[in-house]
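My questions all concern the structure below.
Complex shown without one protein chain; remaining protein chains in place.
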Amino acid sequence: MEFTDILIYAVYILIFPGALFTCLFGLWLAGVDRKVVARMQKRKGPPISQPAWDFLKLCGKETVIPAHAARGVYLAAPYIGLASLIVTVLFIPLGGLQAFSTGADTVVILYLLTIPTLAMIFGGSASGSPFAGVGASRTMVSIMAYELPFILVILAVGKGMTPDGYYFTFSLEQITNVQSVFGPNIFDWRLLPAAVAMLLVIPCEVGQHPFDVGEAETEICEGPLVEYSGKPLAVFKLSHAIKMFVMTALFCALFLGGITTGMLWLDVVLALCFCTAVTLVSMTLLNAISARWRVEQLFKFFWTVVSGLALASLLLVWFC
Amino acid sequence: MLPFIKEAVEQLFSKPSTEAYPAVDVPAAPGYRGRIVFHADKCISCGMCERVCAGGAISTTSEETEEGTLITRRFFLGSCTFCASCADFCVKNAIELTTDYHMVARDESELVVTGTYLKKKPVKKAAPAVEESACTVKARDDGLPVNDPNRCVYCTLCAKKCPAGAITVDRKEKIWKLDEDKCIGCGTCHEVCPKKCIIM
Amino acid sequence: MTYDVYMHFPVIAIMTFFVGAFIVTLCGSKEKIRNVVAGLAVLIPLTLLALLIKPVMVDGEIIVYWMGNWEPVEGYAIGIAIEVDALSLFFGLLVAIAVALSGFYSFQYIRQDDARGSYFTLYLMLSGGVMGIVLSGDLFNIYVMLEVMTFAAVGLTAFRTWNPNAREAAFKYLTVGSVGSTCALLGIALVYAQCHTLNLAQISAILPDNMTPTMVLAFALLFAGFGCKSFMFPFHPLAADAHGAAPSSVSVLISGVFTKTGVYGIIRVCYFLFRTMGNEAVQVLLIVIGCISMFVCVTMALNQHDFKRLLAFHSISQIGYILTSLGLCTALGVAGGLYHAINHTLFKGLLFLTAGSVLYATGTTYLEKLGGLARKMPKTTILFLVGAFSISGIPPFNGFYSKWMIYQATFEKSAETGNIFYALVTVVCVVTSVMTLASFVKVGHSVFFGQLRPELEGAKDPPLGMRVPMWIMAALCAFSGLFPNIMLDYVIVPAVNAVYNVIPYIDTAMGADYAATHLTSYMPLMNGQLSVIGAWSPLSWLLLFAIALAAVLLVSLLGRSNRSVTCVEDSKHAVFFGGEQAEYSHAAGGDLFWGFKHNLRHYLGYMSRVHTGVTNDYMVWALTALAVIIAYCFAFI
Partner (left out) sequence: MFKKLIDNAAAKSPWLFHINAGSCNGCDIELVAVLTPRYDAERLGFKLAGTPRHADIVVVSGPVTVQSKDRVLRTIEQVPDPKVIVTLGSCPRSCNVFKGSYSVAGPLDKYVPIDVSIAGCAPKPEAIIDGLALAAKILKEKREAMK
């Protein structure tokens, strides 16, 4: 490998669209979300930079490690979660820019996305707090809840129909290519239920408000995060913000891909705008208007309504 | 669900109802009971305020000087319930609750309102006269209260405490009146009178 | 090394186990000598089979060894053959690795037990039986080894005789297992009546052209017989009892190895002897049984309160994956199934060994009685996490790669046939996978994390002798997850080729052109090309992950860290308990996943009512299953 190649890869991984950009854009999305929720509730809301300030402040706090905690797992969990999220971003094509084409596979991303949540679950239960135990259990139930509609959506998108005939793929690259020829999937009426289902899966996977049963701060003291403070907590909050970016970027790749203007940088900016728009539609709106659901309501909703939507889409794609 | 979404989107494009408080000062509503102001010059040291204070926020210290007693009344806002009893009972309106609500302090002393005044030494002769006048009124036979006008300061406490509303006091005209039909002879006025001028 | 030398290796490998079993018994109570003998007896077969990788897997040779040099005469094989093609060697290696690691683990592990002499006798008999099945080229020989294996396994299940559960489990195993053996024997008898031979190669050459009703019955019986040995649904409940009650080192064999003989038998029967796999009815049968096995067992596992019983149900669930994948009858499907088979042996072995370590350290595997062991047993915890992540398919561990291949295979199959049924199979696989994750979160939280139970203060990591086999298993899990290409090239693809191309196997055994003359209408069951519709390269992911992790850690270490650490439990470092003084309160085991269980309460309640634990009921299940399979085969083949 040439030196310049290494340099380019380093830029990809560390700056754009890797670590640095991901963190900043994730924090920006979280800020926009908080601001717009506030405005929807007729409040003024925090400045958009608020999540960044929160992150910095937490970095300066003392890290208290409970005497009961399994220290190694407790401290390692947030960093592993964050790193795996950053790598996941590299696999998702962003408006035609795909840093690493290998591994751009919907099923792989489905599994990679469980790592950060799993890190939170194990980190939380390593803290030895009973609240964290309940939180871990609830978070796991919400993973089980969204995984079924998620895979149905992936299959529905994976088997699209073009005028030439069928295509079957798990490759995001291929999905994007097909869309660039036949227009974004969201304009395909058969995939519309799947898109709605995906919009509902996003907040559940991110752990946003109506579906944040695992981190319910009023009932179980933020669940798995109850004992975390200082830097590890900051990293968890950052991961939460980045998850928003990952999920919305995935939505854009699945349903809004293939819109090209010919200029790469413009495409990327466009994709980022789409990400923000999806954040507003899927997370912010729900966040602003609804109260937290009970865990069994959430499970029921995802296994009936959302899965039903996704399944309807799969059947439509299959038989129409 | 849909009405909520409509509402949310409508609010998004309307003006927020948030007050710009720290930047723009917002006055409290009229009648708000905030920081206490003590007009020391009006005080006649009847001690009513201290007696009625529920939170025990008012304390008095006195210092003997040549000219008289230097009396300092101390109102500790950190212990105050802002019930305004003290202001209510103050005959001289020396205590006032303002609408200032900025009562935030890093240090205890910032929450203390004090006022000092000099109580001149009483004229020696006057004292026996008061003693004498104590005998001016005799207790009634039917057990109803009688007021001694010489000692009464017309503080209206008896009127306020009377369960039957039988007593009316006019501070300006210095009239103490008992409605004998209403009076039930419970003795509450006798108990509460700070000057012990109601005789039963 | 020439063919003349290594053609003897397979038979030596099998015999070493049996001879070892004999010598171990002679050693009596001399522990040192016994361990040396047992150690040699498990290491020699491993070495011999490892030496065979080069000729069999890479060069594609097939080894035939005629016992007593009774070679076939005039196209009839009379003698007993040991025939090793890539598929047999694949399973043979699996067996040898698991047996060797679990054997070394046992040296320390069974110190706490009495009757240690007979343990290794039975252990080596079991290993020899399994090895005999997978390397044999003779149908009746397979049956004999099946019986040796079953009875040794029954003996080992009841090894802890003081435990009434163990005795009961052994009895269940004996009765229901004998149904399987009987079916297999009947099937073999019918095959012999029809073909007048017991040699696999010869049967395979002459049988598929004449599928008479007798042969359909023989197929159904053999299918049910081997299915029973693989504990597929509805033979699964006795597996749970047996795995749970047996010593952990034996559970490794029963779940990782024993069940694989059933899978091996099903491959041999469906793909090789009868070649009915091309028939869509058989595919559907296998896939439906696989899907039911994986879903029912994973939900049963979520209900369990015992670490080892939970693992036992997961073995069947994973066998369900393997059967589903094999039932697809595509190259990718078979490759995925075989890959999952080897991964299952590795990670389930690792998990059973960690369960054994927990039992060794604390004396219980009951989830509600454990908790917070991560502080006392950090090394075991790490090993458990590797195993748990592997079985739940968390990238980049091995479980993910094989599951990913299975998803690809099912979805691709639905693409080829245009049938939505196969896509729904993919969905069932993914949902099962996430439930597997859930039940391991439950185990991790209940056993290793959370609050430490006061009475477990004295627990500590097991001795080095027990840790080393676990580390090796963990390393193999990571290896087969990170280097799938090496695994595919050297192990899986040759085995897949052996599955779909039977001509070389027949010709090597029976003489050249035997297949061509007898198998006139031979068509390979599937296209031998592995094609994938997605992409995943674990190594590059790991590299990126390492870089990202390094970057994140570097940034986080730049700032001064102000950690407050103490082992003294003052109020600052106690867990937040709503202001109360922390007391023991560990939400664990059955308390978890309420939202899930509440919604599925009718299904879960039904399931736990049905699993009565009564041997009679399980016998009824087994016989019903047998009847249904026979009826199905007659109806659709």
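Order of writing sets the labels: A, B and C. Residues in every chain begin at 1.
Just so it is clear, a residue touches a chain if its C-beta (ideal position, glycine included) is under 8 Å from a C-beta of that chain, and two chains touch if they have at least 3 such contacts.
Please read all numbers here as calculations on a predicted model, not as lab measurements.
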Shown chains touched by the chain that is not drawn here: A, B, C
Contact with the hidden chain (one of C:S29, C:N69, C:S571 or C:N616): C:S571
Option touching the unshown chain, where B:H102, B:K120 or B:K172 are the choices: B:H102
Contact partner of the left-out chain, one of B:V9, B:V37, B:V52 or B:L111: B:L111
Footprint left on chain B by the chain that the document does not show: 16-19, 21-22, 26, 28, 32, 34, 54-57, 76-82, 101-106, 108, 111
Touching residues (missing chain, whole complex) on chain C: 558-560, 562, 564, 571-572, 574, 576, 578-581
On chain A, residues whose C-beta touches the chain left out of the figure: 34, 38, 41-47, 50, 53-57, 59-64, 131, 216-218, 220-222, 225-230, 233
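Assume only the chains that are shown with their structure count from here on.
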Chain contact topology (line, ring, star, complete or other): line
From chain C, the most remote chain by mean C-alpha position: B
Which two chains share the largest set of C-beta contact pairs: A-C
Chain closest to the assembly centre - both centres taken as Cα means: A
Centre distance in Å when chain A and chain C are each reduced to the mean of their C-alpha atoms: 35
Between chain C and chain B, distance of the C-alpha-averaged centres to the nearest whole Å: 87
Residues on chain B engaged by chain A in the complex (per definition of touch): 1, 4-5, 7-9, 11-12, 14, 16-18
Contact set on chain A toward chain B in their complex: 36, 38-45, 285, 288-290
Contact footprint of chain A on chain C as seen in their complex: 372, 374-375, 378, 381, 385, 393-395, 400, 404, 407-408, 411-412, 414-415, 418, 420, 423, 426-427, 430-431, 434-435, 437-438, 441-442, 444-445, 448-452, 533-537, 540-541, 544-545, 547-549, 551-553, 556, 559, 561-570, 572-578, 582, 585-588, 591-596, 598-599
